[in-house]
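Okay, so here's the structure we're looking at.
A single protein chain has been omitted; all remaining protein chains appear in their positions.
Right after this comes chain A.
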Amino acid sequence: MPRLLPTHPKAYTSIQYPFADQLKKFAQELRIGGLFHAVNRLRQMNHLRVGRLVGEDTNGNKYYENTNVAYGRSRWVEPKVPLVAFEMDKYYDSSQVTPEWHGWLHYMSDKPGPIVKAEFGQTWTVPHKQNPSIDRSMHYTPPGHWKNTLTRGRIGPKYEAWAPDAADAAARLPLRNYSDNTHTLRIE
């Protein structure tokens, strides 16, 4: 009987098991924060990643770094969201990143937030505020928009007709004024 060569070890590729990597990372997230935490991560990001926790800012955002991945993807922020959140995108926005962490996050410097604050922080700076229009109700809609109850103003005629009667002349709309939209947009 001929001696059989040992079988070649089986190679696994990501094509054969496309979710193997993600499943592994999901398992890691499960280990870190439990089921809700892992599901929230999936909802916020289009792929899961695991890294070193660099720090946390005053808004509760956590800053991570994984130096094993490519430059440009190696730093990220995980915003603080409630454990049970129905509309996830109502709770986080890029403006929640505080100024002292902004430079680190965008590779402008390698100094994390607390060091930046210690070095460059001034006593007179105004506390950071996030963009208030995260909430849809805060979004601006011009007059005439379907969500705005205020109707759009009338732009006025292209020319002013001569009226023999002074009373008619007084009752007319003013001539349109392109350089001023106060009346058309009803800006107070």
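As a convention for this text, a contact is a pair of C-beta atoms (placed from the backbone, for glycine too) under 8 Å apart; a residue touches a chain by one contact, two chains touch by 3 or more; residues count from 1.
Convention: contacts and distances are computed from a predicted model.
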| item | value |
| --- | --- |
| Complex member absent from the view - protein name from UniProt, among "GTPase Ypt5", "GID complex catalytic subunit 2", "RNA polymerase II transcription factor B subunit 3" or "NADH dehydrogenase subunit 11" | "NADH dehydrogenase subunit 11" |
| Residue, one of A:R52, A:R136 or A:K158, that touches the chain absent here | A:K158 |
| Absent chain, residues of chain A that touch it | 158-165, 175, 178-180 |
